[in-house]
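A single protein chain has been omitted from the complex, and every remaining protein chain is retained in its original position.
Let's turn to chain A:
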Amino acid sequence: MSQIASVKNLRLKFAGSSSLLFKDVSSSFYEGEKVLILGPSGCGKSTLLQVLSGLIPNSIEVPIKADHITTPNSWGYVFQDPDTQFCMPFVDEEIAFVLENLQVPRNEMLEEIRKYVDMVRLDLEELHTPVQTLSGGMKQRLAIASVMALQPEVLFLDEPTAMLDPEGTEQIWDTIKSVASDKTVFIVEHKIDHVLDFIERIILFNEQGEIIADGLKDDIMTTYKQQLIDQGIWYPGVWEDYIERENKQKPIEPGYEHKLISVSQFRGFRGKSVKLKIGNVDVFPGEWITIVGENGAGKSTLLHSFMQLIKTTGRYMIEGQSIENINKLTDYMTFVFQNPEFQFVTNSVYEEIAYSLLLDQLDGKIIAEKVRGLLNEFRLQEQKDQHPYQLSMGQKRRLSVAAAIVKEQKIVLLDEPTFGQDAKNTFTILELIEHWRQQGTTVLMVTHSMEVVQYFSTRVWKIEDGALMFDGTPEQFFQKPSKKLLFEK
């Protein structure tokens, strides 16, 4: 086997950081190898891929020093974010962009574009389809198609499924397995369920950017299990291990005495069209309702309707009061968005949590006490003076939840709060939510994770085409997924 990429004594430092990201990292890679690179957030896995591809220092200027670097001659790179890898507005134009770069003659282009679109099983009748109308999973398959047009020997996959739901994730790995079996592949990924049967070799980094293990996957998976848990890797069986380790009990169902929310003939509108139709449904205090369904089924619309972000009609009561008579809905209900950054309004973590309380003109002492309590509970004490944007992914998520629930509203709506989070952060967030639920908060949460449904929720709603198609306990949901059950008491 011939060597295809290598680094020797690599040192690298980002501008503004005080220490080296890599200190004397060395490794070699051979033709046809399938390598998975694992490590905690911020350890430099993606950076290593960029060095091995030559993107650093050719396209991204970062000071590096190494005795020796070999990069492959032809390679393709698939990035994490489906929205930021395309420069053209239509599917055919995007692949054509690559073909143009390779100086493929114009009259051969259409045929080539069709070939690559079919290769990744992007079922498009019309090639001239706007990229924007594709789902996340389809966008990532388009990204793979345009990378395949480069005819690369080596593929670099930088968390290609981090922003996808479980279904999209599975499709992406199926595609990669079918197109890349004869290529050298480097993968950085947190969700490794579908990756493990494709790769042979694992490189494990620690927080300091040092390689702590490099070997065959089975050896690494058994010897370094604790590291995988500590690093928040989604390895197969991570949920079962967590449930066993924490001795997690099924959540105790709340009493169903008085209704907290009650709706009937409820409609939600986007513009003039009806996007949500719900007949009769009641929510009771202390419930944890998970809302599941396919992309675009109307899960977010349901939350937006409850939060009155969009126009609704029909009867909607909270604690026996009609929604029209409720002056300040934010006193009863709060909302946590999918992307935490959009909901930050202040310049520091402390102010962010205090914000809603300051708006209500509470006494300074009470505010200080409450904020301190939440900073401790959400483990943000040390970051309290930082700008929210400077936090890590997990910290941002915790802050957004803390800031949302500071007024101790009775109802919390969450739109995929564990989206894109590693296993460790996910468990932390879920535990925090469960803690609040036990104190009487009612939780309505959109999720794609069946494990959250199974282990944390007390009730499941399944949304299809803007309608509530299933309403029942998780047990009923998993027993008879095909049969529609209505919640009976």
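Throughout what follows, a residue touches a chain if its C-beta (ideal position, glycine included) is under 8 Å from a C-beta of that chain, and two chains touch if they have at least 3 such contacts; residues count from 1.
Operating definition for what follows: contacts and distances are computed from a predicted model.
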{"item": "From \"Peptide/nickel transport system permease protein\", \"Fe-S cluster assembly protein SufB\", \"Energy-coupling factor transporter transmembrane protein EcfT\" or \"NADH-quinone oxidoreductase subunit D\", the hidden chain's UniProt protein name", "value": "\"Energy-coupling factor transporter transmembrane protein EcfT\""}
{"item": "Residue of A:6, A:27, A:343 or A:386 in touch with the missing chain, whole complex considered", "value": "A:343"}
{"item": "Residue in contact with the excluded chain [from A:272, A:328 or A:365]", "value": "A:328"}
{"item": "Selected from A:16, A:130, A:255 or A:320 as touching the chain missing from the view", "value": "A:130"}
{"item": "Residue, one of A:77, A:116, A:239 or A:266, that touches the chain absent here", "value": "A:77"}
{"item": "Residue ranges of chain A at the interface with the undisplayed chain", "value": "53, 55, 58-60, 76-77, 79, 81, 83-90, 92-93, 96-106, 109, 130-133, 146-147, 150, 304, 307, 309, 328, 330, 334-335, 337, 339, 341-345, 355-356, 359, 389, 403-404"}
